[in-house]
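Omission of a single protein chain aside, the complex is shown with its protein chains in their original locations.
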Amino acid sequence: MAKEGGIYRLMATYDKRWVYVVLFIVVLGPLINPIGMPIGISALTKNYYAQLNTLQEGDIVFDTWNMEFSGYMELKPGVLATHKMFIEKGVKLCIAFGHYEGVALPGEIFKQLQTWLDRYDYREGEDYIIIGYVFPNEAAVAALAQDFHANVRVDWKGNSIEGTFLDDIQNAGDFDMISDYTTGLATTYMINHMVLQYGVPMVENSIGVSVPGHLANLDAGLLTALLASTRGGAELEYLIGSPGPGLKSMDAFTLGHYSLMIFIIVGNIGHYGWTRRTGAKDRTGIK
Amino acid sequence: MTVLVVSFLLVFVPYFIPWGPLDWLSGKLMTIAAVTNAFTIVIAVYSQFRRSGRFIREKRKGWAYHIYLLVLLAIMTLSGFILGQHAGAYEWLLLAVVTPLSSVIYGILAFYMASAGARAFRARSPQAALLLVAGFIVLLYQAPLTGAFFPGIEGAATYITNTFGMSVSRMFSISVSIGAIVLGVRMLTGREVAFLGFTEGEE
Partner (left out) sequence: MLLILLFALTIKFMGQAKLPYIRRVPALDAIEDAVGRSTEMGKPVVCSFGIGGFDYWTVAGLSILGYVAKICAETDTRLIVPTGGGSETYITREAAVDLVRNAYTAAGRPEAFNEEDMPFLSGEQYAYTPGYVGILVRERPGATVMTGSHYSEAMNIAEMANGVDSITITAGCYTSNMAALACASDYIMLGEEQPAAGAYLSREPAQMASIRVQDIYKFIAIGTILVGIVLVNVGSDIINRLLAT
């Protein structure tokens, strides 16, 4: 006997594991065998690129990695592309972590930037200094913003920072820019104690779910630029002419979104057909 | 409570009224707070050992997992202290064990969001249909290929995000900020003491 609703019922109540399987296939396929679909460049990324281009050689940037390793996986294209721009421009970087997992990040990141480090002779201690995990809480951010050298005297390996470019930094206002990569850790504290207090321009590379919140900060002028997640990183890679992990993953990104839209369309057709056929007012969705 | 109020004033006042000696004192206090906070990790490790030790001694349900936890805790801590955080062993443990595990939990979110979205975006009512249309436009824009062929989609999607999305986000930020300040007032006036470890009637 045919089930009430027939094919429409099937379309409206498909098992959610089909979503997982299809998503897995459409994401894995292009990663193994890239298709090379074109991408559009958003206004947000163009603005981010323009802001980074205002930096001059010798400018000191506070480079804050407010991300765990899991967040780094999403922000990786933007992190690498941004650092390539910094290296090319010859800006000085003071790198700080907002999470203890940041200890493992420099090895990963600078390994992938090795070609650029060699090309531009960019050295630790001279061009960039890693001060380590210094943002465990808001008090630490506030303290560091107010008096840099009272809170940081050595880098993450215990070498003194005296005699380096950080001698010029007394408080957060002495940085030319803050470049933040965030999953939402110390970012709000930095806006409160560094941007609002000292007026330092801050650019943000944020995970996708946090972008709507950061758009409000961008609109209010608290952030000067925002790079949105993997896609923003891919667009930045395109703009700087250095394809990387971001552009490679855009095919998977596109197909994943389209497959989700197809599931939504199928579900809605099923829901509409089922309610029309059976006259019921409401039907639940996926099992 | 006196310590709380004095500490608050020492940090709050210099934010608005810059004065050298007060700024210096405020900076010192915040540095002390940051260092003290770091010591809570020590307390956390100690309390974890105590708690797990109790579980193991009394052979409560799941006690074997506590042995596993303590062994891993010891390996990680000792390798970091003895070999150093830049040594191969500690970095290997971080990169080969901790980071893939946390990456998996984060990555699995994509599947859950997809299934939740596919389930929730149903046009059951006119309002739901409107939400569906708006969501569809934003989803289409998020797929990079769409922007390459239909540049106009950026305008529509950013309009939705910058008007509806941003206004909600701003409203939320205002509410939360005011709530946080009011909570601070409650703490300063002694009306909220749970954070000091007291419960009702114990003050």
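The first chain written gets the first letter, and so on, giving A and B; residue counts start at 1 in each chain.
Keep in mind that, in the parts below, a residue touches a chain if its C-beta (ideal position, glycine included) is under 8 Å from a C-beta of that chain, and two chains touch if they have at least 3 such contacts.
Every value quoted in this text rests on a predicted model; they were computed, and no experiment measured them.
Participant: Sort through B:Val6, B:Ile32 or B:Val176 and give me the one touching the missing partner chain.
Facilitator: Of these options, the touching residue for the absent chain is B:Val176.
Participant: I'm checking contacts with the chain that's been left out. Which of A:Ile25, A:Leu196 or A:Ile262 qualifies?
Facilitator: Looking across A:Ile25, A:Leu196 or A:Ile262, the contact with the absent chain belongs to A:Leu196.
Participant: Against the chain that's been left off, what residues of chain A make contact? List them.
Facilitator: 16, 68, 70, 183-184, 196, 207, 209-210, 212-213
Participant: Tell me which stretches of chain B touch the chain missing from the display.
Facilitator: Considering the whole complex, chain B reaches the absent chain at 40-41, 43-44, 47-48, 51, 60-61, 101-102, 105-106, 108-109, 112-113, 115-117, 119-121, 168-169, 171-176, 178-183, 185-186, 189, 191-192, 194-195, 197, 199-200.
The rule we apply is simple: only the chains that are shown with their structure count from here on.
Participant: With touch defined as at the start, can you tell me which chain A residues reach chain B in the complex?
Facilitator: Per the stated touch rule, the residues are 16, 19-20, 23-24, 37-43, 68-71, 73-74, 101, 103-104, 107-108, 136-137, 139-140, 142-143, 146-147, 150-151, 156-157, 197, 212-213, 215-216, 219, 231, 234-235, 250, 253-254, 256-258, 260-261, 263-264, 267-268, 271-272, 282, 285-286.
Participant: Would you mind writing out the residues of chain B in touch with chain A in their complex?
Facilitator: Answer in residue numbers: 11, 15, 23-24, 26-28, 30-31, 33-34, 37-38, 85-86, 91, 94-95, 98-99, 102-103, 105-107, 110-111, 114-115, 117-124, 132, 136, 139-140, 142-149, 151, 154, 158, 161-162, 165-166, 169-170, 173.
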